[in-house]
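Of the protein chains in this complex, one is absent; all others appear in place.
Letters A and B name the chains as they come in the text, with residue numbers starting at 1 for each one.
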Amino acid sequence: MEATVTADMLEREKAFNDRIARGEVIEPKDWMPERYRKQLIRMMSQHAHSEIVGMLPEGNWITRAPSLSRKASLLAKVQDEAGHGLYIYSATETLGVDRLELTQQFLDGNAKYSSIFNYPTLSWADIGAIGWLVDGAAIVNQTALAKCSYGPYSRAMLRICKEENFHHKQGYQILSIMMQGTAEQKEMAQDAVNRFWWPSLMMFGPSDANSPNSEELMRWKVKLHSNDDLRQRFIDRTVPQGEAIGLTFPDDKLKYSETTRSYEWGQINWDEFKAVVSGNGPCNKQRMQARKTAEENGQWVRAAAEAYAAKHYN
Amino acid sequence: MTKNQALYEYALRLGDTSLVLGHRLSEWCGHAPLLEEDIALSNMALDLIGQSRLMLAYAGTLEGKGNDEDALAYHRDARQYRNLLLAEQPNGDFGYTIARHFLLSAYLVTLYQKLTKSSDETLNGFAQKSLKEMIYHLRHASDWMLRLGDGTPESKQRVQESLDACWLFTDDFFDADAVDAILQDGTAPDLADIKTTWLVTVTSVITLAGLQIPATTNGFMRSGSRKGNHTEYLGHLLADMQFIPRAYPGTKW
Partner (left out) sequence: MSTDTKLITWEVFTQKKQGAAHEHAGSVKATDPKMALLNARDVYGRRNEAINMWVVPAFAITASTPEDVGPFFDPANDKLYRNPNFYKLSNTYKPVAD
């Protein structure tokens, strides 16, 4: 009996792998290995949590935006992050796990989110740097994910990429204007890039040699490119843009190589990365506390809505 | 006071109320009770900021000193602001924000409905566009008044307390002065009419939610926004909002 079950499973798994190899898209009700489902849930929920935590550093400047048009754009952008979180949670729900459960895991400290959002936003220029560098890195990642093997995730990414491109332009434009402004403004813009450059590169995750999940995810075409490849792509596209508006990068090894037609660059501080990912970045506690407070303050509201629905919609 | 000056004041009242209320709602972004509410409150904040930009730009034109929307938003102090007092009150809990928005959006819907018949072309166009937005706000806030009022005993008590607290600032909505008198030539509506309609709207929702219309006989009603007599909260809101243009004068962002 057991032997046949195992044989059957192996056959199913082989059929699944063949589908992946043929480039087919997996849909929610299709059979999939439990491990594929688990890895997707882990990866997608981390992504969704990141969007939600990502609202906080930028939200920090909504009330202090320097003009009404900037205020409106920033608010719309942070609102988009909430929307992105929502789209990705929705896509994750197709794997049989409820958003409320995922949120609880996150609040209990049992789920990760992108390390970048544990850095503080200290000046208005940081809003430019986040749009240009952080969203730029996110776009490189998400454009790849838009071609991933799981249908709902790939569709969520397509939708999100459209909006992120707009954020990316906006961030670059904020820095461009500052780089044409007063000495103080230029200093502020450069300082923001100095602080956000390395953390942005860390967004692509550990180097391929040290990325525990990469091999499996690539075999399943959840990931289509390695962390290092995407990171290099981001650097190659970003550095010339920065130089065009007079920005420099905090890496003395950074230089263009005519032979590889690509940038050579220095070394990421992986100790810092590990510290931030494991909860010891500059703002980890503050970010988690903000989300917990929002959750706690919302409890009575959700309870009221539930009670109202029980009375009126049963 | 000339008609032009009256119109300038009137535009500031509309523009400042939208700006300050939009600013308050924007503070919720990232902290709402449900992800969907983060998005909803941000949408409403964006509507209001959009409305304020139209009216402050108009005020700048009427004033004729070359001030644009940003000059007016970022370079006036609290005593020059003309927003309704209720709009500047801190968010409190979600119930307070809803009660505040319910009373204010019911007011703005009523006011904008009348302004769609204004003889002033700019006010008229502004009201046509903004009315649709505010009807949505009123619907959202009314739905939540019902859920909170007819939800749990805790939510009922909380939202009633918030409603009572907000109510103190509602006389301020209808505080007609010389500006309103001058604009009674078909430019702006009679605030006494607005009050009648507003009261019918809010009473029906409050009653349906199982809540009490707050008693006004014991509490004294606060007003003063027409003369820039605000509560202490506005100064802090402006300190936050105006920080960059004040700290770096003459810069472009």
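The definition used in the following text is that a residue touches a chain if its C-beta (ideal position, glycine included) is under 8 Å from a C-beta of that chain, and two chains touch if they have at least 3 such contacts.
Since the structure is predicted, the reported quantities are computational estimates derived from the model, not experimental observations.
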(message) Can you tell me which of B:S26, B:N43 or B:S130 touches the chain that was removed from the display?
(response) B:N43
(request) Give the residue, chosen from A:S90, A:N210, A:N269 or A:T293, that touches the chain omitted from the document. (result) A:S90
(message) With the missing chain put back, one of A:L217, A:L247, A:V276 or A:A305 would touch it. Which one?
(response) A:A305
(message) In the complete complex, the non-displayed chain touches which residues of subunit B?
(response) 34-36, 39-40, 43, 136, 139-140, 143, 147
(message) Using the document's contact rule, name the residues of subunit A that touch the chain not shown here.
(response) 27, 29-31, 79, 83, 86-87, 90, 93, 98-101, 104, 302, 305-306, 308-310, 312-313
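The definition used in the following text is that only the chains that are shown with their structure count from here on.
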(message) Centroid from C-alpha atoms only, then distance subunit A to subunit B, rounded to Å. What do you get?
(response) 36
(request) Would you tell me which residues of subunit A are touching subunit B in their complex? (result) 52, 55-56, 59, 62-72, 75-76, 78-79, 82-83, 85-86, 89, 124, 174, 177-178, 181-182, 184-185, 290, 293-294, 297-308, 311-312
(request) Write out the stretch or stretches of subunit B touching subunit A in their complex. (result) 19, 23, 26-27, 29-36, 38-39, 42-43, 45-46, 49-50, 52-53, 56, 69-70, 73-74, 93-95, 146-148, 150-152, 154-155, 158, 240-241, 243-245, 248, 251-253
